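Got a structure for you, questions after.
A single protein chain has been omitted from the complex, and every remaining protein chain is retained in its original position.
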Amino acid sequence: MARMIDRPPSSHAQSGAAAGVDRIALLQTMMNIRRFEEKAAEMYARGKIKGFLHLYTGEEAVATGAIAALRPDDYIVSHYREHGHALARGVEPERIMAELFGKATGVSGGRGGSMHLFDAAKSFLGGFAIVAGHMPLACGLALAEQYKGTDRIAINFIGDGSVNEGEFHEALNLASVWKLPIIFVCENNLYGMGTSMRRVSSVVEVYKRAQAYNIDAEQVDGMDVLAMHKAVSRLAAKVRAGEGPAFIEAICFRFRGHSMADADLYRPKEEVARWKKLDPITRLSKTLLDAREVAASDLDAMHARADAVADDAARFAEESPNPPLESLTRHVYKEPGDA
Amino acid sequence: MARMIDRPPSSHAQSGAAAGVDRIALLQTMMNIRRFEEKAAEMYARGKIKGFLHLYTGEEAVATGAIAALRPDDYIVSHYREHGHALARGVEPERIMAELFGKATGVSGGRGGSMHLFDAAKSFLGGFAIVAGHMPLACGLALAEQYKGTDRIAINFIGDGSVNEGEFHEALNLASVWKLPIIFVCENNLYGMGTSMRRVSSVVEVYKRAQAYNIDAEQVDGMDVLAMHKAVSRLAAKVRAGEGPAFIEAICFRFRGHSMADADLYRPKEEVARWKKLDPITRLSKTLLDAREVAASDLDAMHARADAVADDAARFAEESPNPPLESLTRHVYKEPGDA
Amino acid sequence: MPEITYREAIRQALRYQLQHDERVFLMGEDIGAYGGSYAVTRGFLDEFGEKRVKDTPIAESVIVGAGIGAAIAGLKPMVELMTINFSLLAIDQIVNNAAKLRYMSNNQVHVPLVIRMAGGAGSQLGAQHSQSLESWYAHIPGLQVVAPATPYDAKGLLMSAFESDDPVIFIEHTALYPMKGDVPEEPYYLPFGKADVARAGNDVTLIGHGGSVHQAFRAAKQLEADGIDAEVLNLRTLRPLDTEAILASVRKTNRAIIIEDDWQFGGFGGEVAAIIQERAFDDLDAPVMRCSGADVPMPYNGALEQAALPQEADIVRLAKSMV
Partner (left out) sequence: MPEITYREAIRQALRYQLQHDERVFLMGEDIGAYGGSYAVTRGFLDEFGEKRVKDTPIAESVIVGAGIGAAIAGLKPMVELMTINFSLLAIDQIVNNAAKLRYMSNNQVHVPLVIRMAGGAGSQLGAQHSQSLESWYAHIPGLQVVAPATPYDAKGLLMSAFESDDPVIFIEHTALYPMKGDVPEEPYYLPFGKADVARAGNDVTLIGHGGSVHQAFRAAKQLEADGIDAEVLNLRTLRPLDTEAILASVRKTNRAIIIEDDWQFGGFGGEVAAIIQERAFDDLDAPVMRCSGADVPMPYNGALEQAALPQEADIVRLAKSMV
């Protein structure tokens, strides 16, 4: 499947549903993410959101399919392009948008920002801005559950740009030697900022890099939410059973620049166009229409729902208060009354 | 050949000579290293040498065979167990021993010590004490020669303990992507301090780790100086021709503890005994005797020469002056008169 | 003299070096096709080609280490690490190799390497992307630490960095890239270890580097209104530090305030304060004070971030309390 790289799997039909998966729910989640990101872009343009803003547009299938295949208490550790992962886990859109606004009602109290979403109650543990820097930490969460003897696992989302960092290597080796219950999902969107994978990686098939550590690794069509769901379902069962870590290379593509600051001049227009044809939302919509699972009117209703969710989130964020200035020095260390 | 790991290649006969190699010279070099290290151990016991002292005893074939196959201007970058590499390159034994004594006449003026031997005139560029920390630097030397368009190459000696460090990963990937003229030689002596490879490495065949970066890699009997010489000769030609980096896993064994401070309690006695049977010096001696290239008396003379070299080195070191105290603050930065 | 931005001033120095010294090449993440995360190297790849402008993998240790090796072998590499935050991933290379090799090798090798990185906070990038760790580098013998405050500083100091035969940590303040100032077109070289008196005054010395110099300057203007005549000292380089200029100023004003974005505790301001009281004890009419960042990881929220950073008002208040 290596040829998938920079030749999108347009040929492939959408893969069949995994047992008992609610395909409509998956579609709605992807729509929600898409609209949320578009709303965020709008709010950034209006100066409501500051700093770096990295959108997940185009990659919705990866987080949606993968996270739907997990238990709600499985740990999620993601990078700075993590709004989609948080939404897929069920973190409230209002509190995510409020975080992007830097409001007190944000999931991280407005202190984290777009790159540092945390919702511990939902086992969503960030939101990290150092490339590959979150991988060792994710291994530690898995190690802890193994130590405690639970069957809880961790999933760690990384980008293709992280595969050449030393921490990628250290984390994969440790996960393999200690058989840690963790699934690494590499969102290979072919570019790390403006740098194409093939210009900086000795081996461009990321799953092969993982196999070199004796890790069960495979490449999946990251533009196909059902394929993602299937792959993660199967691997999660093995990982949960104590068979050691797994690795998925999800071939995908971001429909916008690296961040709002990026003019996206380094990607050929037709490459972007080609990939947009694979829009995971359009794709699943078509599948469901063809299968008569939904009617066009249902899809309109779902889109309307996604619009409403994004609008409500923006309104909530807008109306929320800023954190009080006195809170500046809170929570650097444990305080009286903390758990 | 993977089974070589912790089952020594006793079966193998010594490999045939590579074209035009002076086997007697190789034997003399290995004897010189052996005696130098034994003398160093004696001097350490007598308190003449301080700090960490890591001996190369047992691994002589690796440095001797590899370096004899290179050009004298090819860069050597080694770790902290580097006396053998320096001697094999022809750095004066007196000046190496003087460095171990911390004397002004030492190769690094007594400031470097056992772990930091430098002889730039002989392209011997250290002597590094941070595991894998010298790999990026070695890549840089190779990069510079590629940039200048010369056919000079670099050889980088590392231990098996360095393969799980992030810098190993970053260096191998960069060397491969940029086709750097560098040969990595991993001295796999099965242990990193007291830790056996197989307890901490997801893949124990180190050469396979290197292949995962698209690097031409192979496993060689590191107890066989002729095998080392052959392998490096062949690979050096390719690397010099601009075909990109190469990697050798030299299976070997240290006959003593990690450092003089190590009681060596973690290695089964019979494992050590088994490997001592493969002593590269005894092995080549036998080969040469059988081939009638030397007589027993010749070997005695060669041993005597090695003794003399080590004794002279110790005497020279002993009689040399300490660096003047005023030199303490010299050479932190460039000084008037420096090149 | 043409007025250009801080960014353009850096570009001019880099282009000059690339044009006039074959040994110079640039290496870093996204400096080529992307044009640099702060657009400093935009267009360089097309102009100078892949040999001179190298896009690297995201792998800070090997980027810096390769720069060290190439420098030892006689080239003049410039490594860009995007931001000082990412330099933590290469810090072993910088501290244990770049800074120590000349000494360890007894002067047999040296490392003429320029490492550029953007530092500082103020644009709501959050805790992991808003650090000012120059005090860490300033602590290390063998390194030179440069922190330009103006376009003029930036070009002149970067030109000198390439002249140096020892490693230079060149820290650009993110907030200054768009800032304009007069810069000669022809090359010029500003010496390391020479501070600049940005404003002469007699009542109190305001000491800063990078972005803090401008805050100090604006504070000085405000203090004028209150009849307080502040001197503003732009350090330009932290290592070597122009101790003489600092002492000369304090002996005149008898009061000093150090301004820094960085955390106060264990920061660079402490060193400057320690030196002043050590060498000019009897000239001080008041303790040396520091106006520094709050002792917290940087929060994202804009108001909180500003509250965490030193403000002109804080400098003014401090100065008034001292005279």
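For reference, chains read A, B and C in written order, and residue numbers begin at 1 within each chain.
The rule we apply is simple: a residue touches a chain if its C-beta (ideal position, glycine included) is under 8 Å from a C-beta of that chain, and two chains touch if they have at least 3 such contacts.
Just so it is clear, the structure is predicted and the values come from calculations on it, not from any experiment.
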{"item": "Residue among B:Ala121, B:Leu325 or B:Ala339 that touches the chain left out of view", "value": "B:Leu325"}
{"item": "Candidate in contact with the missing chain, chosen from C:Lys100, C:Arg116 or C:His214", "value": "C:Lys100"}
{"item": "Touch with the omitted chain, as defined above, among A:Ala25, A:Ala45, A:Ala120 or A:Ala295", "value": "A:Ala120"}
{"item": "Positions on subunit A where the hidden chain makes contact", "value": "75, 108-112, 116, 118-121, 125-128, 130, 133-145, 147-148, 166-167, 169-171, 173-174, 177, 330-334, 338"}
{"item": "Touch list for subunit B against the chain that is not drawn", "value": "50-52, 99, 102-103, 108, 110-116, 128-133, 161-162, 164-166, 192-196, 199-201, 265-266, 322-323, 325, 327-329, 332"}
{"item": "Missing-partner contacts on subunit C, residue numbers", "value": "85, 88-89, 91-92, 95-96, 99-100, 103-104, 126-128, 131, 135-136, 138-142, 238-239, 241, 263, 265-271, 273-275, 277-279, 281, 284, 286-290, 295-297, 299"}
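The definition used in the following text is that only the chains that are shown with their structure count from here on.
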{"item": "Label of the chain whose CA centroid is most distant from the centroid of subunit B", "value": "A"}
{"item": "Inter-centroid spacing, subunit B versus subunit A (mean Cα positions, whole Å)", "value": "46"}
{"item": "Where subunit B and subunit C are represented by their mean Cα positions, the distance between them in whole Å", "value": "41"}
{"item": "Euclidean distance of C-alpha centroids - subunit A vs subunit C, Å", "value": "36"}
{"item": "Subunit A: positions in contact with at least two other chains", "value": "164-166, 199-201"}
{"item": "Sequence positions of subunit C contacting 2 or more other chains", "value": "56-57, 59, 61"}
